[in-house]
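What you see is the complex with one protein chain gone and the rest in place.
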Amino acid sequence: MSDPIYYWQALNRALDTELAADDAVFVLGEDVGLYGGSYRVTEGLYAKYGEWRLRDTPISEGGFTGLAVGAAMVGMRPIAEIMTINFALLAMDAIINMAAKIPFMSGGQFPMPLVVRMPGGVAKQLAAQHSQSLEQTLMNVPGLRIAVPATPQDAWWQLRQAIRSDEPIILLEHELLYFSKGPVDTVAEAPPMHRARIHREGSDLSIVTYSRMLDLSLQAARQLSEKGIEAEVVDLRSLRPIDWDTCRSSLEKTHRLLVVEEDSHFAGAGAAVVAGLTERAFYALDAAPARVAGLDMPIPYNGVLEAAGIPRPSDIVRAAEELCAN
Amino acid sequence: MHEPVTMPQLSDTMQTGRLHHWVKQPGDAVKKGDVLAEMESDKAVMDVEAFHDGYLAGPLAQTDTDISVGAVIGYIVDTPEQATQAAPAPEPPRVAPTPSPVGAETVHRPAPPPTSPATTMSAVPRAASETPPSSATQAAASVEGFKATPYARGLARELRIDLRYTSPAPDGVIHASQVIAVALRGPQPDLEAGPPYEIKPLSTMARAVADNMIAALRTPTFRISARLPLTALRTLANAEAQSLTLLLARACAKTVRAHPRFNAVYTAQGLAQRERVDVGIAVDIPDGLVTPVITDAADRPLRELAEDWRILRDRVKRRRMSPEHYQGATFYLSNLGDFEQVTHFDAIVPQGAAAILALGAEHGGNAEFTLSCDHRVVFGAEAARFLETLSSFLADPKPLIGD
Partner (left out) sequence: MESEKMVALLRDMLLARAFEERAAEEYTKGNIGGFLHLYPGEEAVAVGVLHAAEPSDYIVSTYREHVHAMVRGIPPKKVMAELFGKKDGCSHGMGGSMHLFDRERRFMGGYAIVGETYPVAAGIAYAIAMRELPEAAICFFGDGAVNQGTFHEILNMVVLWRLPVLFVCENNHYQIGTEIHRHSAVVEVYKRAAGYRIPARRVDGMDVLQVRHATLEALEQIREGNGPQFLEFETYRFRGHSMADPSTYRPKVEVQAFENQDPIRVALSETLPRYPSAEEIAAAGPNSIERLAEHLDQAGHLRAEQLQVLREDVARIVDDAVQFAKASPDPTLEEAQACLDCNRGTEVLI
């Protein structure tokens, strides 16, 4: 397909393809069946595949994610949709204590072909409990893999790869990305799920980012170009594992690192990225690594404050200019 | 082979020793039995000898510090290349600059704690005057007194730049661009080898000249000389009560007008041709050289030029020149005719012009004129014709007075 499609459509088509290909695949979550999904991701699939494969669950995140774990242990390929990452806090036991650990604790006996899909991040004035980015909570869990598609193309690729993998994979989407559009080539071979991708080449600094911040970083890069600063923009595509090689090569070219993330500054994914890249590319750095991140504050309801609570392109531009000042 | 040389135990009671000095330097060939260094044990001054053939390599331990018996003080390697590649000396103790009584303009690079005089004879390999900091000391910025980014340090090592002589960026840290700038400027002298020194930063104007001269190094230059008559011009100058130099400038301008190529300048995109002739005149000032510019020197009335020249000379005297007064000339004139010993000299073609005319002292009514030209813009025959034209103006200077 050559026309651009919505991110949610890419996910929808990916699910359709996988549901058709393998009877063991099924989706469960709140409003995924009859309603077609809070973000339309499962639209039309209930009618096609029926209630066992598009299972509407009660509001029981801990219960149904754990149920998915049990099903995965006996060879099903469940895709648990948690409506937003904020609700995933209720399912942390299932994700961290069960999914990530059963294959290991059992001495390598059980498969865990589980996918947990959820959007995170700030949308439009949904207030503190609906606006979090909790990826760092999951990043430090050995046994999990985390993919973060920022484009419809990556959504198509990574969701299918996640479903086909026998390991537990978190697919981190973003509420404001569902209605973003982009081209999706359904025929092209997918790159490895966790390989980072350089969306824009540049020689003055490396902007390393993921999810919705990719788009903002590209906007900032265009503005920076007009000021004579050429930014290289790297989309991590994955938070566990992290493609250090691609990032390090970029730094060996640009010598300046700017990490952009939506999460709060203190100990977000960006902190791990900075630490890891400093260890690996220290001698290439011509300036201290910088991070543009959200404020260390719950997201306020007020719209102006909400916008100020997370990075904007102007923040990225300013940080890049400072980074390149010398 | 990378054989460590260790502090030997030269008596049964010896626990530490002190190196007096290194007899061999990194890169020197050594044979088994050669004396590498002289050292002092608890009992006597003795030799540290080599137990292998090869080449001495660093990092060499410092002299005049207590070193435990058995500690590594150097290495012997197979090849001289290995010796120079091997991690160079650890940060040698710096000689604190002699505190200078001169105030404001002395650089205040953060001085390390003064070390005892004996330590100046440190184990710094003499090979390169730019002693790159060793990788082992990359962490200790504060000890060295400067801050540099990891990449800058790596570059400095590769380019053999001494970070001690590298000015930091406005943020106080040496970044890659500072190192590269130093590299492009070329090697620095090793001042530590000589008597105590005091650094005076260049004034903006002097810095501009220095940068201009460095840039000018890339200009392919040829020089062509001629002995030309000055008598007629001098007579006219006296008659009109005008400065000889000004009239010379006027003559140059008119000559340039006749040979327009001399009013072009080379750029990567092509020759930039100018219409207006602006002549820069080199003037000697106490702290160097300045080139006030007479604009439109070929076409304006002479009395206007004279007025400009008077104002400019005044500015020079009062040190009130700004860049617009001394930059942008399309042709330059440099006159050392006042110095009767000077027969001739070559001037350097400054950036922005295709040629500069230099003249020595007058003897027997003639002076030797040397025209230095950018060979990308003008060629030999043309330069010769330029001098012919100039010669005719000098022989018959009346047209210079007109407009």
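We call the chains A and B, going by the order they appear; numbering starts again at 1 in every chain.
In this section, a contact is a pair of C-beta atoms (placed from the backbone, for glycine too) under 8 Å apart; a residue touches a chain by one contact, two chains touch by 3 or more.
Owing to the predicted nature of the structure, the values given are computational and were not obtained by experimental measurement.
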item	value
Listed residues A:Ala94, A:Leu134 or A:Ile299, member touching the removed chain	A:Ala94
Full-complex contact with the absent chain, from A:Ile5, A:Leu19, A:Val41 or A:Ala71	A:Ala71
Chain A, residues in touch with the chain not shown (by the definition above)	23, 26, 52, 55, 57-58, 60, 62-76, 78, 93-94, 97-98, 102-113, 142-143, 145, 165-167, 192-195, 238, 241, 243, 245
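Basically, only the chains that are shown with their structure count from here on.
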item	value
Chain A - residues contacting chain B, complex	255, 282-288, 325-326
Footprint of chain A on chain B - complex, ascending	138, 149-154, 169-171, 173, 175-178
